[in-house]
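Would you mind keeping the following structure in view while I ask a few things?
As you look at this complex, bear in mind that one protein chain is not there, while each of the others sits in place.
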Amino acid sequence: MVLRIGVIGTGAIGQDHIHRITHSLTGGEIVAVTDVNSEQAHAVVERESLQAKVYDNGHDLIQADEVDATIVTSWGPTHEEFVLASIAAGKPVFCEKPLATTAEGCKRIVEAEMEYGKQLVQVGFMRRYDKGYRTLKQAVDNNKVGEPLMLHCAHRAPSVTNFSGDMAITDSFVHEIDVLRWLIQDDYVSTQVIQPRRTNLAEEGLQDPIIILLETKKGIRIDTEIFVNCQYGYDIQCQVVGETGIANLPEPPSLQMRSQAKLSTDILVNWKERFIEAYDVELQEWINSTVNGEVHGPSAWDGYVVAVTTDASIEAKQTGKIVPIEMPEQPAFYQDAKAEYTV
Amino acid sequence: MVLRIGVIGTGAIGQDHIHRITHSLTGGEIVAVTDVNSEQAHAVVERESLQAKVYDNGHDLIQADEVDATIVTSWGPTHEEFVLASIAAGKPVFCEKPLATTAEGCKRIVEAEMEYGKQLVQVGFMRRYDKGYRTLKQAVDNNKVGEPLMLHCAHRAPSVTNFSGDMAITDSFVHEIDVLRWLIQDDYVSTQVIQPRRTNLAEEGLQDPIIILLETKKGIRIDTEIFVNCQYGYDIQCQVVGETGIANLPEPPSLQMRSQAKLSTDILVNWKERFIEAYDVELQEWINSTVNGEVHGPSAWDGYVVAVTTDASIEAKQTGKIVPIEMPEQPAFYQDAKAEYTV
Amino acid sequence: MVLRIGVIGTGAIGQDHIHRITHSLTGGEIVAVTDVNSEQAHAVVERESLQAKVYDNGHDLIQADEVDATIVTSWGPTHEEFVLASIAAGKPVFCEKPLATTAEGCKRIVEAEMEYGKQLVQVGFMRRYDKGYRTLKQAVDNNKVGEPLMLHCAHRAPSVTNFSGDMAITDSFVHEIDVLRWLIQDDYVSTQVIQPRRTNLAEEGLQDPIIILLETKKGIRIDTEIFVNCQYGYDIQCQVVGETGIANLPEPPSLQMRSQAKLSTDILVNWKERFIEAYDVELQEWINSTVNGEVHGPSAWDGYVVAVTTDASIEAKQTGKIVPIEMPEQPAFYQDAKAEYTV
Partner (left out) sequence: MVLRIGVIGTGAIGQDHIHRITHSLTGGEIVAVTDVNSEQAHAVVERESLQAKVYDNGHDLIQADEVDATIVTSWGPTHEEFVLASIAAGKPVFCEKPLATTAEGCKRIVEAEMEYGKQLVQVGFMRRYDKGYRTLKQAVDNNKVGEPLMLHCAHRAPSVTNFSGDMAITDSFVHEIDVLRWLIQDDYVSTQVIQPRRTNLAEEGLQDPIIILLETKKGIRIDTEIFVNCQYGYDIQCQVVGETGIANLPEPPSLQMRSQAKLSTDILVNWKERFIEAYDVELQEWINSTVNGEVHGPSAWDGYVVAVTTDASIEAKQTGKIVPIEMPEQPAFYQDAKAEYTV
């Protein structure tokens, strides 16, 4: 059975997903697309040689009989609306981050989904599908480092432009928020933001780097450096310090060179290259589980937790205070959902 | 357009290819299978839920109208026969190594293919599709180490059973023979085999390790250690020493651990794991190029060169002498064939 | 000219220094020793075949004509007294940490030394003499990473016994306090202590690990994990994140092994082994500079800064608050003193 997919939003990420579903993955077919820029939607259909209808808007696409499931890759502020419409239509939906632009929006989605009575929503946090993070999680799960006590993380990019103050949290750190709680199966209770000496190589007015300190229910402490003008490369680090040992996220494979008085391996500079395989795995597993009527990936609840943690971290950055993160208990409805993975 | 594939031989590697074409790759469909063990062929069709006809023998399968191309994964001594039959039928064929069990057999295939007038044959040397080797080739091609002068290689496996003396050459070293001349775009002119102190951990009577020394037309010297009872892991090393620097084949990615007074990464123990992605890429690219009526991978000529080099190396092992490798010039017919690859 | 040295305190560290001055270093001779345990002092003289007089107490030793300079390696609470006596006698003194057990004690030493009008005191912070830290400082000084913005450090030991709560600060972190401000030529303005999930492998009642956050005048942020029951080894990490790159303290040299499915290097388990060469360099440089009538190493002022920072960090641990570190400006008297070093 082939999953017939409608894509809402044919910008960069939408085009990427259309391309990989059509050319690299199996079991899915793009049968419908829409975009506020209708011309672009038509152009994508032509360029990718899709057998797909171009719809006037997301709602019509969601309602269309030939659409089994939707992918929401439109402008962030429209996500909530289309996810809610997909739930109302009883159709599985893969929504790129953010699930909604506010914690309240996420909460409405959670409530709608629970009312519907069956999970339909998956959020596009691709790091859970990265082979490195999965290997790391496997090591943690298999007690290779004992009980985790601390995580030391870094999220670095060579440089950014048009990057406002909170985007270090909403666009960069958001990935750590999701993947780290998945990694250690724990929830956050507080957040603190430290603003180190500012690099002179950031755009005027941007505080870069920042360090975010999270505390979990179990007392695990997480420090994450977000440094988006680090110059030297795109570099994601994650170190789990446990009771008996330490595990580090693998470095991407690279030639080892001896040249010009250096023994070196390459560091990536492009974020896309870093997680390109993770995107493929993410969408393939979404197709597979959706065909089976299941959701294995990041749920609406996960998207809600991320939104609450993001809001608290922004407040922590603004106030310099340690800000509590208050979440209701995860409803039983969401507790069965587990990422199924093999490395 | 979907490539309709017939598979001759449903043993382990045949089953692997059927599974990946059906479940992981795109653009190919298994429509016919055959095996000397007819029951096994039927079982595979059922287990993989194939819409495939089971043929009595390879020749009938090759002739079948619904078969666009064949994959030969039967017992080695039958390869030549089925490859020749595919050529006679004008059908593209992917043949696992060896192309034929003798250099003469390979030569017959080369001649048949040239007479047919169009390349149809690809040989299953998967290392050319390994991301690491491709990155290494890219570095060499882009002059990152200057002109190559020496290659230091190692091919190690934890242990083997039922492994006779020449298999270190015919089954293990055969991969280096193919991939190294592809890597440096050169041809071999002599071979020498050194028999070091024997490990006590090999089966009675097996000389293990051996070191093989190859010389190329350009004078590049290649030393390869083959050590198939090295105990510690499955470990493939390739170091290119050039005029200005040195590049090493990447180590497979791994967690870095700090534990029990060691800072360590894992070494694989299973050869399948090492090249599993290469197999996927190999077959996907074969499907893609075959659909376009082209052969980009290891050609019949490459298979022939490997067979001649293998024979000379076996003689070198038996005699302890430096044995010349004499090949006719590569015909123009084969010179356009180039591996197309991106890393 | 040979420096004639008197040693006050012939316990473990005193014996080590006596041994290295007598057998490994040049330019120094032990001519006098004393210890509260007079028998032990005599035994050391005999075992090391010293031409040294055993004095009844430190004050007599300091006054002795044949003593050019003193080394204070007695019980911590006696340090202040003997350092002050050495200053009063106008004799150079090398004092193991702590300079005094209180910040006030350190301040008294600073004042006495300023009144005397010439630096005489060096404090035994050996990390400044470690080749790794010196190489790191050289990289920072030579702008290899641009302006430093953050330091991520770790100080880990396999296990401890009889270790009370504040010793993680007074005995372990104290080394980072000294070496890091020397490394970045900056001073601390605040400290915060985080208490992560406690390892179950520490002695009952001991909070282990802790994380200490320091802020400097320039805004550099330093996080240091102190984890003294980490099980896996004695491991000192220091990473300087600068505007253009990152430098890590070198790992101690080690064989690289391939064995049992691991590619590994050794991690030390014994702290003594980690800094043994640093102790040799420290004492040799102290002898050399003392003969020249100079102090190049950690000064009384440095000892005072460490004491103030230690006190503030203990308060921060007890209160959970961010505690300001208030120090007067470094007097001009101490500003000329510079560590002289070559890597």
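Letters are used for the chains, namely A, B and C, taken in the order the chains are written, and counting of residues starts over at 1 for each.
Here is the rule we go by: a residue touches a chain if its C-beta (ideal position, glycine included) is under 8 Å from a C-beta of that chain, and two chains touch if they have at least 3 such contacts.
The structure presented is a predicted model; accordingly, all values stated were derived computationally and were not measured.
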Which displayed chains make contact with the chain that has been left out?
A, B, C
Going by the contact rule already stated, which one of C:P77, C:G90, C:P250 or C:G320 would touch the omitted chain in the full complex?
C:P250
Give the residue, chosen from C:L3, C:I30, C:V123 or C:L136, that touches the chain omitted from the document.
C:L136
Which one, B:Y116, B:Y232 or B:W271, makes contact with the chain that was left out?
B:Y232
It is residues of subunit C that touch the chain not shown, namely 23-26, 131-132, 135-136, 139, 144-145, 244-260, 265
Need a quick check: the contact residues on subunit A for the chain that isn't drawn.
231-233, 235, 251, 258-269
Interface residues of subunit B toward the undisplayed chain are 146-150, 152, 194, 196-201, 209, 211, 213, 218-221, 223, 225, 227, 230-232, 241, 243-246
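As a convention for this text, only the chains that are shown with their structure count from here on.
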Could you run down the chains that neighbour subunit B and subunit C together?
A
So which chain ends up closest to the centre of the protein, judged by Cα positions averaged per chain?
A
Note: subunit C sits from subunit B at a C-alpha centroid distance in Å of 59
So the centre of each chain is just the mean of its C-alpha atoms; given that, what is the distance between subunit A and subunit C in Å?
45
Counting only residues that touch at least two other chains, what does the list for subunit B look like?
251, 258-260, 265
